[in-house]
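Entry: subunit A
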Amino acid sequence: MKYAYYPGCSLEKNSAAYDVSVRAVADVLGIQLVEIDDWNCCGATEFFSQDELVACSVVARNLALVEPQLNQVVAPCAACYLNLKKVDQLMVEHPRMNAHINEALAAGGLKYQAGRVRVRHLLDVIVADIGEAAVRDKVVRPLSGLRVAPYYGCQWVRPMDGVDNPEYPMKMDELFKWLGAEVVDYPVKAHCCGGHMTQISEPQAFELIRRLLQNAVDYEADLILCMCPMCQLNMDGYQNRVNHFFGLNFNVPIVFFTQMLGVAFGLDFSKLGFGKELVAAKPVIQAKLGAA
Partner candidate 1 sequence: MSEPFEPKIVGFLCNWCSYRAADLAGSARIKHAPNVRIIRVMCSGRVDPTFVLKALALGADGVMVAGCHPGECHYLEQNYKAMRRFHMLKHALQAMGVDDQRVRLVWASAAEGQQLADAIDQLVEDVRRLGPLNWPANWQEDAQRLKALEKIAHEHAEAMEVLS
Partner candidate 2 sequence: MAERVGVYVCHCGSNIAGMVDVEEVARWAGANLKDVVVARDYKFMCSSLGQAMIEEDIKKEKLTRVVVGACSPHLHEKTFRRACQNAGMNPYLCQMTNLREHVSWVSVDRKLATEKAKALVSASVERVKRQAPLEPMYVKVNPATLVIGGGIAGLQATLELADAGYHVYLVEREPSIGGHMAQFDKTFPTLDCSACILTPKMSEVGQHENVTLLTYAEVEEVSGSVGNFKVKIRKKARSVIYQKCTGCGICSEKCPRKVVDDVFEAGMGTRKAIYTPFPQAVPRVPVIDRASCIWFERQKCGACKKLCPTDAIDFDQQDEVIEVEVGNIIAATGWKMFDCKRIPQYGYGRLANVYTSLEFERLCNAAGPTGGKIVLRDGKTEPKEVAIIHCVGSRDVKYNEHCSAICCMAALKFGHLVLEKTQAKVYSFYIDMRTNQKGYEEFYQRLLEEGMVFVRGKVAEVTDAARKPSEQGKLIVQFEDTLLGKQQRIPVDMVILMGALEPQADAKEFGLKLGISCSMAGWYTERHPKLDPVATMTDGVFVAGACQGAKDIPASVAQGAAAAARVQGMITKGKVMIEPIVASIDEESCSGCRICNTMCPYNAIEFDPEKEVSRVITALCKGCGTCVASCPAGVITGAHFNNDQIFAEIEGILWDAAASPHGNGSAAAKPQPTAASL
């Protein structure tokens, strides 16, 4: 199956582990990802409040660049996924906005027909398009005994098109059951990770991060699975600061779900971007699954 691929900026730098592991597991599952040529910023969160039309036009440029023979684009970063999808939907529902955006695109010699490209998150593609049988088929190292806590964050659960339950998402839970893991039904799985609050008010951001880590520990999770670079950065990158701030001692590895998918598929740790996380995941995983 062939999809256009929109990596987004995080996957180039601080979440490079996500990018490598996405490409590696896609390869195993026969998902052919065609990177959009000359893709640009997804607008993140800030741009939309500065100038909506410009922000939307910038995002729409990415959709316009999707090769004409492809009609689906995969974005592993939850923010990119949401923005691409949001802009497409906006263009479908609001003809005037659609006209304005296409006017802007035309200045660059591009045009985009609203609704042409279906925006997908990789998790959805794996669960819905690839499906249980094909995924189970690829598992060579079942994650038995490993207690994983799926964490969805906020952008996956915007009530867009019924991909998952917006109040209590379950798709990653499902996927990891197929891999043989002990999935921790983790009640804060869609609570706030703090987002950009770390830049505005650290005490508040740290409290939000602490709640997630504390709950994972209370549920005896070995590690937390992420599907968004921001969530991973906050829980992993700030874990030490949170420990200092509250006088705690968390040591919970935070990894991308694709990294663990790769482990279950028997791929080498080095090929899945392990080692880039600050709270080391490898020792915890090897302690449960044995060195391989």
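The definition used in the following text is that a contact is a pair of C-beta atoms (placed from the backbone, for glycine too) under 8 Å apart; a residue touches a chain by one contact, two chains touch by 3 or more; residues count from 1.
How were these picked? Simply put, all candidates are chains of the complex that A comes from, given by their letters.
As the structure is a prediction and not an experimental result, all values here were calculated from the model.
Asker: Which of the candidates 1 or 2 touches subunit A in this complex?
Answerer: Answer for subunit A among the listed options: 2.
Asker: Residue numbers of subunit A touching candidate 2 in their complex, please.
Answerer: These residues of subunit A touch candidate 2: 165, 167-168, 170, 185, 187-188, 191, 211, 214-215, 218.
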